[in-house]
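All protein chains but one are shown at their positions in the complex.
Let's look at subunit A:
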Amino acid sequence: MSEARSPLGGAVCQGEGAKVEELPAQGMVTLRGAMGDIADAVTAAIGLSMPSQREIVIAGDKAVAWMSPDELLLLMPHAEVQACLTTLSERLDGTHHLAVDVSDARAVFRISGAGAREVLARLCPADLSPAAFGPGELRRTRLAQVPAAFWIDEAGAFRLICFRSVARYAFDVLCGAARGAPVGFFPESDAV
């Protein structure tokens, strides 16, 4: 088995408002099917309860995110993906579903610091006020010119995923948005 490499080799940039880091290879499984049919298998495979609409359930190095009415994203350490897929295929034998390892298809970024919310607000048309978006939610949206999704991790920093093919573009626009000082648009920001 070849060694998994993140697309940018752990690129980091420290702006005045926030820090942007590309994270090492993250295990990711896309699971599609009727939510009611796949719930038990998800719990068996990853040990977490099912997220409801737009939710992400996080515990340590694992998470389950609601991506659409018939799609979940399972996050886990890269080395646990095969075991997860095996459990899913056993539990879902005979159930209409799709479970695919998409770890290598994506790039993952961490955006931390007092200006993290502003960094995303500069690039995404989503409502990023703390009242509208907080921990426990996953938002799929547009990051400048590419699709992306983000959530808030257990430490209060933002995690963002996008397609691997646009990792450099995403990193560059994130760093550009993080370069300037925060303007204080979200004074009550709770990100660390």
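To be clear about the criterion, a residue touches a chain if its C-beta (ideal position, glycine included) is under 8 Å from a C-beta of that chain, and two chains touch if they have at least 3 such contacts; residues count from 1.
Note that contacts and distances are computed from a predicted model.
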item	value
"NADP oxidoreductase", "Sarcosine oxidase subunit delta", "D-methionine transport system permease protein" or "Molybdopterin dehydrogenase" - which is the UniProt name of the missing chain	"Sarcosine oxidase subunit delta"
Contact partner of the left-out chain, one of A:T30, A:T43, A:T87 or A:T141	A:T141
Residue among A:S68, A:T95 or A:S165 touching the omitted chain	A:S68
Missing-chain contacts mapped onto subunit A	53-54, 67-69, 71, 125-127, 139-142, 147
